[in-house]
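Following this message is one structure expressed as structure tokens.
A single protein chain has been omitted from the complex, and every remaining protein chain is retained in its original position.
Right after this comes chain A.
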Amino acid sequence: MQYELIEENKYTVLQINEDRFDAKLAPSFRNEIDLVKGNIAEHLVLDLGQVRFMDSSGLGAVMGVYKLLRNTKISIVNPQKSVQELLKLTRIDKLILSHATIEDATSSK
């Protein structure tokens, strides 16, 4: 999985540099999270701006991280329309909030 991890004081940005977040990518996403989970701050910001397509496996991987990092706030930033619609359709938008920018995500309560 192509990604960039940006560590700040109070938050960590995980930028997914992939076109598709699907069943093929999900296992490597889980593996990478396992490797970096010790470095994740109190707020994990998932930057999905480059993800054009997400399926239920990708969504399941995100929910797996939500479960794994139970004491960590998780936000999504910059989702493309298809990803926004998937989050809305599956009601996950009620649990993990999306924001237009990292600044919006990190300044929200």
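Convention: contacts are C-beta pairs under 8 Å (C-beta built on N, C-alpha and C of every residue); 3 or more make two chains touch, one makes a residue touch a chain; residues count from 1.
The criterion applied here is as follows: contacts and distances are computed from a predicted model.
One chain of the assembly is not displayed; among "Polar amino acid transport system permease protein", "Nitrite reductase small subunit NirD", "CbtB domain-containing protein" or "ATP-binding protein", its UniProt protein name is "ATP-binding protein". Of the candidate positions A:L5, A:A23 or A:A100, contact with the unshown chain belongs to A:A23.
Among A:I6, A:L35 or A:L95, the one in contact with the hidden chain is A:L95. Within the complete assembly, residues 20, 22-24, 53, 55-57, 59-60, 63-64, 66-67, 70, 81-82, 85-86, 89-92, 94-95 of chain A touch the chain that is not shown.
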